[in-house]
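Report on the structure given below.
Below, a portion of the complex is reproduced, with chain positions unchanged.
Chain lettering (A and B) follows the sequence in which the chains are written, and residue indices restart at 1 in each chain.
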């Protein structure tokens, strides 16, 4: 039997499913926090969450609303600082998975979180790349959250804040990156992945009730739809954990489904 | 031997600290991070004293940056992120000022800014990094050639070169060190000898303080030196790197200070509202900055019930169950 759920719930759970047990998770706040927390409770108990501010493996009895929230420093195994956090992010020993969000993304997973329009006199200014540029550079892999809209999925981002597969193919490695690159883009409609050779984005799965055509309509560039499957809907267990344990106040989940 | 240094020459009011140690045009490093340990008392005092053309440098910063930019005392920023997380994913006055061309911005990443402060702290002229190849963070300069190499602004934003130790000559980014005029730090404890202890995450405060020529520390408590010297492993800065110590309980409000108080969601939400409108923001400055002479008056305005609401529980360091919507 199907359960009612919101697209935010589906996004958090979908990203959570991409986590492997033991992954070291570099989380921002918002959806990434939910994805990490739910994965840890369901299938990745040995995964560790850490924040760029230096909080490692916090108890997370309450959800942080920023990466400098005092809740990222409570019950941790260690409180350090930014340099420690970034030294872990790129550590060759660790399979670090970073969750990022952005305002724009291009077909190769390059993202913009800096501005729209001219850089020197932007139409819209965003906060800036923060640690996302570093996570995109140094992490073992990156999972990106996006709202699927034509104006966000664009041929060319207005400002390249954080590098994905760059121009595709081998270009990322040639630019000097030793590892990493985006694994998946999780949106309100489905999951995009990247071709092993061309490194161009393709539709990997639609959420239940979403058609590939609907995803294409909300994408500003050509998207290969031929490999699209369908995501499994949230299980009762997943929803229960997400709603009761992870975000009972719905601080990030927002309004409950009708 | 007894402690070498005495706090009494350094303990002063926020008014005196800003008057003596913050000049027009200074490059100022902001300690703390987004919603945590912003040196708000000093930020408000800088606005009150009408400093001008400040150049702010930081990794990710929120409330102090936004109010300084909003008050028009800032000309330039170097930063990685300007916002307060869910309360204002992009700083409201920061966004407005950038879009209106009122401030110039040089974007770096958090790791890059951290390395630049580290280089300043270690007295290295520059530092390599492997972050951001082919990104616009490296490819595009915010500051024009007219600023480059002037004062404390480095001659280049970054230099791409290759690793001379590697036969493959892999690319590497060189970043210029940061050596700000002043660092503003908010700490939980300062000892009577001037030793500083920060609890919870230290972010990059220690490197920022070491990189700076002058350091202003506001603190929740001044404590006997013996308290801090009983476990010196926990201390963050030695006395002789600090120029001014300002006793300022709730000095980071509306941002958080671990083990003392949480961020104030009501104030931050209210700020987001008023910051969106130029008139409302002027009123906010009048009421919350110009209209309050000092921290005592400011706290009276916040009110006891809001202060008690955000008071931290000692076991976790924040305010459990605080309504943060």
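Convention: contacts are C-beta pairs under 8 Å (C-beta built on N, C-alpha and C of every residue); 3 or more make two chains touch, one makes a residue touch a chain.
The shown structure was predicted, so the numbers you read here are calculated from the model rather than taken from an experiment.
Participant: List, for each labelled chain kind, its number of copies in the complete complex.
Facilitator: Written as a formula in the shown labels, the complex is A x2, B x2.
Here is the rule we go by: only the chains that are shown with their structure count from here on.
Participant: Could you work out how far the Cα centre of subunit A sits from that of subunit B, in whole Å?
Facilitator: Result: the chain centres lie 28 Å from each other.
Participant: Under the touch definition given earlier, write down the residues of subunit B that touch subunit A in their complex.
Facilitator: 32-36, 59-60, 62, 79-87, 89-91, 94-95, 98-99, 101, 107, 109-112, 114-115, 118, 130-137, 139-140, 142, 170-172, 200-207, 256, 258, 262-263, 312, 316-318, 320-321, 324-325
Participant: What residues of subunit A sit close enough to touch subunit B in their complex?
Facilitator: 29-30, 52-55, 61-62, 64-75, 79-83, 86, 89-90, 114-115, 119-134, 137-138, 159-163, 166, 175-178, 249, 251-252
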